[in-house]
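Right, I'll just put the structure down here and ask away after.
Heads up, one of the protein chains got dropped from this complex, but the rest are sitting where they should.
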Amino acid sequence: MIKKIFFIIFSFFFLITSLFAEEKMLLKKQNWSFEGVFGRYDNSTLQRGLQVYQEVCSACHGMKRLRFRELNDLGFTNDQIEQYAKTFEILDGPNELGEMFMRPGEPSDTFVSPYKNKEEAKATFNGAYPPDLSLLTKTMKNGPDYIYSLLTGYEENSPQDFELTDGLYYNPYHDGKVIAMPPPLYDNVIEYIDGTNASLHQLSFDIVHFLNWAAEPTLQERKSLGLKVLLFLIVLTLLLYVTMKEIWSWIEK
Amino acid sequence: MAKKFKNKTLAWLDYRLPIFSVLREALVDHPTPRNLNYWWNFGSLAGIILVIMIVSGLLLSMHYVAHVDLAFDSVEHIMRDVNYGWLIRYIHSVGASMFFLIVYIHISRGLYYGSYKSPREVLWWLGIIIFLLMIAAAFLGYTLPWGQMSFWGATVITNLFSAIPLVGDSIVTWLWGGFSVDNPTLNRFYSLHFLIPFIIVGVVFLHIVALHKFGSNNPTGIDLTLKQEKIPFHPYYTIKDFFGFGVFFIIFGIFIFFLPNSLGHPVNYIPADPLVTPEHIVPEWYFLPFYAILRAIPFKLLGVLAMLGSILILFVLPWLDTCKVRSCRFRPIYKQFYWIFIFNFIVLGWVGSKVPEGHYLIISRICTAYYFVHFLIILPVLGMFEKTLPVPLNIFKNPRVKKKYK
Partner (left out) sequence: MINKNKIFKLKKDRRSFLKLTTTSMATIGSAFAVWPFIDSMNPSADVLALGIKEFDLSNIEEGFSKTFKWRGKPIFIKHRTKQEINEARKVNLSKLKDPQKDEDRVIKPEWLIVVGVCSHLGCIPLGQKKSDTRGDFNGWFCPCHGSHYDTSGRVRKGPAPKNLKVPKYKFINENKIKIG
């Protein structure tokens, strides 16, 4: 009897929940290789993602938590990384004369931000500054799917009853359906080094893969260690259970 | 004290400093009811997670920097550069949730089996003090990563003190050490966050002393008088506790390795910005029921008092519940109210995560009212009128456990 009442109350409870749920755009769910228990990053996708970041995003967005040396994870050799780092100018100092100076980048340097500081970024973009991308996918629920949907979700013509302010763009996935960032990606906006067809889907998919790696470089280590730990714990717990039953059998008879 | 240690060195030392015999009394010989079920595992689980939190926290503190400009970066440094830093940090952040989960179950067990009733009132009080200290530690600790939710959570909660008449604003300024949550606030929060766990250890010690005075309650809730009703703690309950640890570590591990961020709020991965408030400020899940009570009442001071009262009322619970029978097993009507109370508490947690408007506000008010009605009206009245089932004289005569123990 009690169980039935509780069943009714609980189902009522969840019914209300679903009724109250706000109307939200369904995200375009993608099949990410880093998801799931055996999640892994894919090196060629990551390398293409780096290219997209470098040639498109980095014009406006910084990536200050990423160091050149970490590109090791993408399958680049130390020499390649050194060469790559050298193509950037890094502000260093003060030197013996007390002056700041520019030097070529080293593997231990962070990615170079397009702005000196947040204030400069704000001034450049009338207050709506482009966020740093280092942790982007971790800052929202379903980060990878959301960013993929956002990048591929721009619509050229906003619905007729929708008034669009100048300098803003219509994107149903963004809060308030408008966004200050112009559509950054479109078919063939860049040419991939490895010759992959640079469709909007491919570009968005690759950059999101790369961004997720940048936000969580330890994901692979975490999941593979987790499998081993859990396997061990399950065996140990079973053993503990059998031992417990054995010990308790002394007095249960 | 009767038994001497065989090892001569040990015996010599113990004669002068009797910690070994005290430990042996507590962990080996302590007579424990033989009919404890798995709900009694959660005490030792709370103990082990407290140790895990202190150890992981100590190692985090070796890399963390309590400065507004560096706190967020130092946490990311831990996540990216420190060897196994990501593991230790996830242990600590998921561990906080697990600690509360365990303690909530531990408290619920006490409520169900009447563990708070005479002569265990002080044991119960010490438990509530631990819970209050945990709330403080968790709140202070959540501020340290200096993300958006850290900053705004700290701002909102410290502002509660401004509800105090006359001196409220001065108290808030004093708490902050400035005119907003800022560097001095972060520094003192870090100090206190480091201190409180050790106070908890002290209170846990008292909790155990009080527990061993009368021994554990048991599922029947009766006082055990026969010798055969009790068994030594070791090996029976040591192995059972270890099995409990095993099961717990599996669940803990699933969260640490595969769902480390599922219990937290993603906005906290955005560095704190004192000029931008996030859309919804919500505390971690374990505070949501109390947060709902706070927001259910439209007057600030009353809301704060209700929230505090919802926990402090537990202190007088042993006298509000006037029924002499401890265990729910023999209280058919209270048992139903118990489950309604638990359900009500879960609903409170659910509305706590929503914006307090429209239906949500109404639900939160009904649930808040019911929360207090349960303690202030239902429990005292039920104690007077409820017809309890016949209570067995000892655990062997209890028909439910009879089969097991011939």
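The chains carry the letters A and B, assigned in the order they are written, with residues numbered from 1 in each.
Keep in mind that, in the parts below, a contact is a pair of C-beta atoms (placed from the backbone, for glycine too) under 8 Å apart; a residue touches a chain by one contact, two chains touch by 3 or more.
Predicted model only: the values in this text are computed from it and were never measured.
Note on the chain not shown: across the whole complex it touches A, B. Of the listed residues A:Gly39, A:Pro107 or A:Pro131, the one in contact with the hidden chain in the full complex is A:Pro107. Contact with the chain not shown here comes from a single listed residue; of A:Arg69, A:Lys86, A:Lys177 or A:His201, that residue is A:Arg69. When you scan A:Gln30, A:Gln202 or A:Thr243 for touch with the missing chain, the hit is A:Thr243. Within the entire complex, the positions of subunit B that touch the omitted partner chain are 55-56, 59, 62-63, 77, 80-85, 87-88, 242. As for the chain not pictured, it touches subunit A at residues 67, 69, 107-108, 232-233, 235-236, 239-240, 242-243, 246-247.
Keep in mind that, in the parts below, only the chains that are shown with their structure count from here on.
For the pair subunit A and subunit B, the distance between mean C-alpha positions equals 34 Å. Of all residues in subunit A, those touching subunit B in their complex are 2, 6, 9-10, 13, 16-17, 20, 37, 65, 70, 131, 134-135, 138-141, 143, 215, 217-218, 221-223, 225-227, 229-230, 233-234, 236-237, 240-241, 243-244, 247-248, 251-252.
Partner subunit A is touched in their complex by these residues of subunit B: 34, 76, 79-80, 86-87, 90, 231, 235-236, 239-240, 242-243, 246-247, 249-250, 253-254, 256-258, 260-261, 266-267, 269-270, 336, 339, 343, 347, 350, 354, 359-360, 404-405.
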